[in-house]
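Written below as structure tokens is the structure these notes are about.
The complex is shown incomplete by one protein chain, all other protein chains being positioned as in the whole.
Labels run A, B, C, D and E following the written order; every chain starts at residue 1.
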Amino acid sequence: MDLTEQVENELCQTGIEELDVMLGGGVPTGSTVLVVGSSGSGKTTLCMQYLINGARRGERGVFFTITEPLFKLTKNMEGFDFYDKQLIESGMVNLIDLRIISERLGLDTEKYTVEDAAALLDVLKDIADELNVKRLVIDSITALCYRLQTKEMIRDFIFKLGSSLAAMKCTTFLTSEVPPRVFQYSQYGIEEFIADGIIFLGDVERKGDLIRTFQVIKLRGQAHSRTKLAMSISSRNGVELAPLLKSRE
Amino acid sequence: MDLTEQVENELCQTGIEELDVMLGGGVPTGSTVLVVGSSGSGKTTLCMQYLINGARRGERGVFFTITEPLFKLTKNMEGFDFYDKQLIESGMVNLIDLRIISERLGLDTEKYTVEDAAALLDVLKDIADELNVKRLVIDSITALCYRLQTKEMIRDFIFKLGSSLAAMKCTTFLTSEVPPRVFQYSQYGIEEFIADGIIFLGDVERKGDLIRTFQVIKLRGQAHSRTKLAMSISSRNGVELAPLLKSRE
Amino acid sequence: MDLTEQVENELCQTGIEELDVMLGGGVPTGSTVLVVGSSGSGKTTLCMQYLINGARRGERGVFFTITEPLFKLTKNMEGFDFYDKQLIESGMVNLIDLRIISERLGLDTEKYTVEDAAALLDVLKDIADELNVKRLVIDSITALCYRLQTKEMIRDFIFKLGSSLAAMKCTTFLTSEVPPRVFQYSQYGIEEFIADGIIFLGDVERKGDLIRTFQVIKLRGQAHSRTKLAMSISSRNGVELAPLLKSRE
Amino acid sequence: MDLTEQVENELCQTGIEELDVMLGGGVPTGSTVLVVGSSGSGKTTLCMQYLINGARRGERGVFFTITEPLFKLTKNMEGFDFYDKQLIESGMVNLIDLRIISERLGLDTEKYTVEDAAALLDVLKDIADELNVKRLVIDSITALCYRLQTKEMIRDFIFKLGSSLAAMKCTTFLTSEVPPRVFQYSQYGIEEFIADGIIFLGDVERKGDLIRTFQVIKLRGQAHSRTKLAMSISSRNGVELAPLLKSRE
Amino acid sequence: MDLTEQVENELCQTGIEELDVMLGGGVPTGSTVLVVGSSGSGKTTLCMQYLINGARRGERGVFFTITEPLFKLTKNMEGFDFYDKQLIESGMVNLIDLRIISERLGLDTEKYTVEDAAALLDVLKDIADELNVKRLVIDSITALCYRLQTKEMIRDFIFKLGSSLAAMKCTTFLTSEVPPRVFQYSQYGIEEFIADGIIFLGDVERKGDLIRTFQVIKLRGQAHSRTKLAMSISSRNGVELAPLLKSRE
Partner (left out) sequence: MDLTEQVENELCQTGIEELDVMLGGGVPTGSTVLVVGSSGSGKTTLCMQYLINGARRGERGVFFTITEPLFKLTKNMEGFDFYDKQLIESGMVNLIDLRIISERLGLDTEKYTVEDAAALLDVLKDIADELNVKRLVIDSITALCYRLQTKEMIRDFIFKLGSSLAAMKCTTFLTSEVPPRVFQYSQYGIEEFIADGIIFLGDVERKGDLIRTFQVIKLRGQAHSRTKLAMSISSRNGVELAPLLKSRE
């Protein structure tokens, strides 16, 4: 089998060139990738770019947000050249506010019971199925879990989410918000159990500058580099990766 | 579109010159910015200066305080040259003590129930709407949360506050008090979920001197520098920023 | 307005010469200053000296103690040359054991209910009013809080104490006991919310010697140095401050 | 007695050459080995390779998974040259999803009662007995414990699991997931009590690269090296070990 | 007043020569000194030596133990030359096992109620009064507190003990057991509130050797050195102190 074909069949290209190279072509189709970082680390931008790039390749995607209202999300994204309003309008990239879904279901938008969480998971699955999406983003799993009241409910929810995602056909990016300057993958230490891959967005301080870093910690079923890269975010190119020591101009 | 116009339309200038430059013109209008720092880091001064500068540009503002009584706040601010009593008297900058609001609502000023918190949020929104304010400060979200009894209530309140602020038209600065010498953005790790921007006020020890530092960690929808700057507070200019290594005289 | 007059009107001189210089004349009248340090850091001595110096200027003061019995307190203070028994006898400096107050109120001296705490606050305020004191010390807020049973009661008490102190005319020093070698301002992280100023008494180890250090972290409404100084305590002069690197002989 | 014979009789060769050398031939038959590491450290790959290598030697094995669905597990493993589908098909290596077992038992797959846990242990034992397996893997003990609701239930379960495993004839590898960059052997600090051996998979950062490390911490009844090795995972050879300082090309 | 007289009147000499020099003569009579250290740091030996030396000066003492049975305590002390059986037999030094007292009072020896603790405090006070002791040791306050069930009970007990000790005439040494290598003064952070003095027994590692260290952290009412000294314990001299850098032979 030749590589290009394999990529098309089995790997989901992120469209972020340096990342796809690092991953040996892309993320195995159907994987769940945890995108980990503290507030301001670029998780949302990375995920949106992944969806837009997919849509350009003809793969429909959906972005579930739980903290940022849609009008803010789109306004912020409009500053990026990669962002393409038409892909949203044509339904190739769907932006959905889980709080609005919750409201329509008659749920409290800020606090879920076990049943609420289950109902939400069902809706989420239904939407993904109906739209026949290939790429799915949940931003963020952390804020979703915050709406659950006990550790037990959270564990239960995460494992159920994992089963749902595994049953779907789509390749999923889950953002996981962690405190700054702490090397951990998730708020509860359980989120990574349902992840086939982990991408860690951190930062290092260099002479008073905060340099963004990017590292693939794990990717099941795919040989990959674990080198830490410098990451920059520009309005022109969105996320860009470069060697850490000699950062690209 | 020319830059000046864009700035006027979409960016909210802080009026602190070096900061506006750092931010590429200002904070996107309608954003919520978390101003993080420990006790004594200059959060209150920075926020007041932001309001006063706005009022000078014709943008009405409101400062909600929860820990410092108004007479102390004004007395302390009178020491600064940027402070202008007339702007307060003319109603361009409104200083409101949330404890007095609470009292008028018949609430316990030091302890809130879920309903109290909701009522307070409503009043806060009403005031902002009625005064047609463009700039809003809450000093501090931390002390507000302390008045709630459980983690669950606090999470619920923060998410509700986030929704309220997103629905308003104004650009908001929330102060977040953290312990000294600890790199975190908030007391509960949830406050940053509703923030479009994060400014971190810290300090470094240099030969026994405590140097104030200033860093923009995050600002959604706006390319910005993340360089750490030296910050000083003088009665003449209020907050001033300078490169960290060669601090300005 | 000339400086001397301003000082008399608006600033409360501690009478510790180097400190008053550091503070640009003294502490703004009516402020609440948190004096932070671990056991043995000199908090009590500093506060007593502040009261005695005030009494010499004709400002009446009161020292509320909660851990050290009065006979021990006075015995320990008699070793210092700055201490003046006559100022105590003449009622210019009043030493009051809060446990004795509690007893008289019929309260358990080691455990307070919400009502007990409120009653105690009232008495404290009454005493301060009746004696018309200009300077007030509570040694320590930490031990007071220890007598409350829940975090909720403690938060409530601290905010109420803050309101009471803000309403009084006097300048207050509250001692805050923290664990050794830990950089924090208080036991509960709330005490600093009611403080206009923070003085941190620490220590550094130099070749096996524990050098006492002194640093003004914060002082609202007053430009001040934040340089760390060496502090020594001698029976002749009480608290003395000197540059840290070349400690005075 | 000659060494080869002893090895056949009493030692269970992992088939990972450098590891068997390190261990003086292999793991004592009947041992329980804890394979410790954070997410993405290679625990699953190591364990699968151990089972496949055993099957090649004619020792039947079973792999109990609790987080990764079987179709994902096999898909991921198919990328490795060591993996041999026929050994799975012939029943020499059995892959069993504990969630499917739970479902068949009528249990909640994400939450166990004490009775559920006991029933599951029984089934696990029955399967191992019936298949007459020599090698057993549970991936992971951490995710199993997460499904129990209290610390007490977890302790109880771990000790019971230890007794069960000790009573079986097979050599067991249990994976233990720990947070990244933290040197501990298990989530609860109890898992190691039932382990005869501990293998620690960590990583060190070298010039921005994350190097995988491998270390045998403990192996009862067997003299062994405790040197930390570099570990790599390639699709051709699976897990490979090399001296840490001069990592093999 | 001449120094010798003052010493006799107001200072309690420990009889450990270097320590008395460090303290400017001794510990102020009536003080409560917390002797802090981890297991094996020499707290018990230091306290016993303090009592024996006092007895030699004609000051009666009592040693309350709570963890070590008397026969073990005396057996261990008999290895020291400073120990003098006759002082025990003559009643100049009284060794009392608090567990035996508890038993006689009909209490559970390992678990106290609030009433038990109060009863024990009364007995302790009665014994001290009746024997007219000048020096009192409790070894350890930590183990006493462990027998109380809640933090609240412990706080209450410590404050009550403080009041009792302040009311007695004797100079008290309380041992406080802390974890190794951790710089804290007590298990609960409250014990130091009732202490007029704090002595910290630590250790530093020097080329694989554990050197014992000795430091006076605090002593109310007495100017004292805070230099860290090397401490050794020999059967001939018991506790000996020497400069840390050039440890005495």
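Worth pointing out:
In the analysis below, a residue touches a chain if its C-beta (ideal position, glycine included) is under 8 Å from a C-beta of that chain, and two chains touch if they have at least 3 such contacts.
Note that the structure is predicted; figures quoted are calculated from it, not measured.
Counting contacts over the entire complex, the absent chain touches D, E.
When the omitted chain is restored, the residue from D:120, D:194 or D:241 that touches it is D:194. When the omitted chain is restored, the residue from E:58, E:106 or E:208 that touches it is E:208. Residues touching the missing chain, restricted to chain D, are 28, 30, 152, 155-156, 159-160, 162-163, 166, 183-185, 189-190, 192-196, 198, 215, 217-223, 226-229, 244-245 (touch as defined at the top).
Contact between chain E and the absent chain runs through residues 38-40, 44, 67-69, 72, 75-79, 99, 109-111, 142-143, 146-147, 149, 177, 179-181, 187, 203, 205, 207-210, 233-235.
Note that only the chains that are shown with their structure count from here on.
Each step here moves to a touching chain, and the least such steps from chain A to chain D number 1.
Chains making contact with chain B as well as with chain D: A.
Rotating chain C by 60 degrees superposes its CA atoms on those of chain E, with the angle stated to the nearest 5. Averaged C-alpha coordinates give centres for chain A and chain E that are 60 Å from one another. Chain A and chain C have Cα centroids separated by 52 Å. Taken together, the chains touch in the following pairs: A-B, A-D, B-C, C-E.
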